[in-house]
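All protein chains but one are shown at their positions in the complex.
Let's turn to chain A:
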Amino acid sequence: MPNVQLKEIARARSGDKGNTVNIGLIAKDQAWYDTLVHQVTSKRVSEHFDGLVEGEVTRYELPNIHALNFVCTEALGGGGSSSLRLDNLGKCFASNLLRLEVKVEKNKVD
């Protein structure tokens, strides 16, 4: 089974609240939702963001729009107005997550 980056099968948007970032991850096609649910666990997301997210990663499921929502605490170096980071509002966390690779059946991806 080949690996693909999430960017091939999902869309994402991230935003800040204090020192917490959330990332909404939406399957481009409903058929990919199971792939996300099985492979993009909070543990994997936590490991993927090693060095950026210092706190917990909590995952919520939204089958109604075939999406997952990840809430990451201690993720912005203190939060928007206090952070030394250039991405101080975590707007790029979404694209960062889209780098993550998942395994897919070959015939399902062009």
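Criterion: a contact is a pair of C-beta atoms (placed from the backbone, for glycine too) under 8 Å apart; a residue touches a chain by one contact, two chains touch by 3 or more; residues count from 1.
Keep this in mind: contacts and distances are computed from a predicted model.
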Next on the checklist: Name the omitted chain as UniProt records it, choosing among "Tripartite tricarboxylate transporter TctB family protein", "Putative membrane protein", "Multiple sugar transport system permease protein" or "Acyclic terpene utilization AtuA family protein".
Outcome noted: "Acyclic terpene utilization AtuA family protein"
Item to check | Missing-partner contacts on chain A, residue numbers | outcome: 11-13, 15-20, 22, 24, 26, 28, 48-52, 60, 62, 64-65, 67, 69, 71, 73, 77-82, 84-87, 89, 91-92, 94-96, 98-99
